[in-house]
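With one protein chain removed, the remaining protein chains of the complex are shown where they sit.
And then subunit A:
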Amino acid sequence: MSTARHSTARSIAAHGVLILYTMIALFPVFVIVVNSFKSRRAIFADPLALPTPATFDLVGYRTVLQQGDFLLYFQNSMIVTLGSLFFVLLFGAMAAFALSEYRFRGNALMGLYLALGIMIPIRLGTVAILQMMVASGLVNTLMALVLVYTAQGLPLAVFILSEFMRGVSDDLKNAGRIDGLSEYTIFFRLVLPLVRPAMATVAVFTMIPIWNDLWFPLILAPSEATKTITLGSQVFIGQFVTNWNAVLAALGLAIVPVLVMYLIFSRQLIRGITAGAVK
């Protein structure tokens, strides 16, 4: 009964639920952004009020831009996030291709081993990681963070991408082999473009935890030159006094780059360029 499926009441109910969920999800972001534009007194007087001409104050942003080297922190976060993302996608896709494409002894075991990382939090190994970084002289370098985040992101990337790569037409890869394409060309030119939506999904899921992470920057790279934005924002949170204007302004600013990256990747998620490859 198509009339039942398309009834207005159902449609309104579905939209109601979705709008409610969106509001719940966006509420904290909204509070952060709104309060970052208010004076300290106004934040505490009425946290949910919008900034009025009387309460509007950019002191938070001024503090952030004057104190500390926020531009450098941003740059560090960007380097670490994009660097890790690049390696996760490259190595994840390569491992996924090998697992999905080639029959070899221990294929299933290898896949399981690579997926194990999804279940075991990498933070359990923090002490050992720190020891290794100290031994290899990588403490207080961005490289240390890139390496750790790459390791952290790979299991999920391999897991998701190998599922998608299994879906890529065998005929297409075989046609490439018969036409004399190397396995690398088949991987980069035929398979990767077809799993682009999956790559974007992996990119989003990998990027956000890295950008937001406080743990590893604090332990592995806390020096002034290597601080990331999340770690940099912590200078405003004290044991006794917290500069809320500055914290909220820093967080408000930190949302922007990740939002931009998300918008870039989500376009890929939606755009299906695969049509016409097979069938």
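Convention: contacts are C-beta pairs under 8 Å (C-beta built on N, C-alpha and C of every residue); 3 or more make two chains touch, one makes a residue touch a chain; residues count from 1.
Here is the rule we go by: contacts and distances are computed from a predicted model.
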{"item": "Options \"sulfate adenylyltransferase\", \"Methionine synthase\", \"ATP-binding cassette domain-containing protein\" or \"Tellurium resistance protein TerY\": UniProt name of the undisplayed chain", "value": "\"ATP-binding cassette domain-containing protein\""}
{"item": "Contact partner of the left-out chain, one of A:His15, A:Arg62 or A:Arg177", "value": "A:Arg177"}
{"item": "Residue of A:Gln67, A:Thr141 or A:Ser169 in touch with the missing chain, whole complex considered", "value": "A:Ser169"}
{"item": "Among A:Pro28, A:Pro121, A:Gly167 or A:Pro193, the residue in touch with the chain that has been omitted", "value": "A:Pro193"}
{"item": "Residue numbers in subunit A that touch the chain omitted from display", "value": "169, 171-172, 174-181, 189-190, 193-194, 273-279"}
